[in-house]
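Left out: one protein chain. Kept in place: all the others.
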Amino acid sequence: MTIFQRQLEIMAPGRGFVDVTARVQAVVAASGLTRGLCTTFVMHTSASLVIQENADPAVRRDPERLMSDLAPESRTWEHDDEGPDDMPAHARAMLTQTSLCVPFSAGRLVLGTWQGLYLWQHRRRAEARSLFVHLDGQAD
Amino acid sequence: MTIFQRQLEIMAPGRGFVDVTARVQAVVAASGLTRGLCTTFVMHTSASLVIQENADPAVRRDPERLMSDLAPESRTWEHDDEGPDDMPAHARAMLTQTSLCVPFSAGRLVLGTWQGLYLWQHRRRAEARSLFVHLDGQAD
Partner (left out) sequence: MTIFQRQLEIMAPGRGFVDVTARVQAVVAASGLTRGLCTTFVMHTSASLVIQENADPAVRRDPERLMSDLAPESRTWEHDDEGPDDMPAHARAMLTQTSLCVPFSAGRLVLGTWQGLYLWQHRRRAEARSLFVHLDGQAD
């Protein structure tokens, strides 16, 4: 059993989804491990991670709109001194994931056909976001 | 340390919860491992996983009704070409879990008394759903 850890910097051009599937899969390839568990952790509280459908881009626009209703900027938030998009960002992160655990086998993440890994930037601004990828596995 | 991986096919008879606790516990038993971490991963974006109370069946009906309000079929969704229950299914999956990590000890998942593992089918139709169970542990 071997541990392999790598930090990734991902440029998020603004609020919305960034597909990180290939970046995470590349860490699995770089590790040389063939069978194990891949944990991707986002080191922020105003961005999050989700596994979502990777085909129709509308499937990433609809969740954005839904979150605008569930945790809207227009709501009265007590924590409002970092801008109107800050507390909604924390709330949206809380309703989704901070880490994603995906097993891998034969050197590949065992994702279903339509599954992609997404970093979800919840602030409006462009920002570099840090992901920490932890692998735990073996080379068969 | 040993890795043990197994894919399970679960029949979901339609929208709602399917208790998979016994199926996942059976993988732990089959592995011969006594102490470790069990990660269950759902290979779909229109079904999800949750740990929920395993006693009163009403505790599984109430969340279904809540999701009908939080991510309703009646909402205007841009992605609507796979049926009225498709985009709500993606949204509900996003608001719950794609993977569940449960430690085990003495060969048993360390679940609290009232905790069960559930596959939550969000499409209306009956479907076979794939779970991938990854164990990482040791035989004491």
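The first chain written gets the first letter, and so on, giving A and B; residue counts start at 1 in each chain.
In this text, a contact is a pair of C-beta atoms (placed from the backbone, for glycine too) under 8 Å apart; a residue touches a chain by one contact, two chains touch by 3 or more.
From a predicted model like this one, the values you see are computed outputs, not experimental measurements.
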Quiz item: Mind pulling the chain A residues that touch the left-out chain?
Solution: 1, 3, 5, 39, 41, 43-45, 70-71, 75, 77-79, 81, 87, 90-91, 94-95, 97-99, 101, 130, 132, 134, 136
Self-check item: On chain B, residues whose C-beta touches the chain left out of the figure
Solution: 1, 35-37, 50-53, 56, 58-59, 61-63, 65-66, 70, 95-97, 100-103, 105, 110-112, 114-115, 136-138
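In the analysis below, only the chains that are shown with their structure count from here on.
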Self-check item: Rotation in the CA alignment of chain A with chain B, degrees, nearest 5
Solution: 120
Quiz prompt | Whole-Å separation of chain centres (CA-atom averages), chain A against chain B | solution = 20
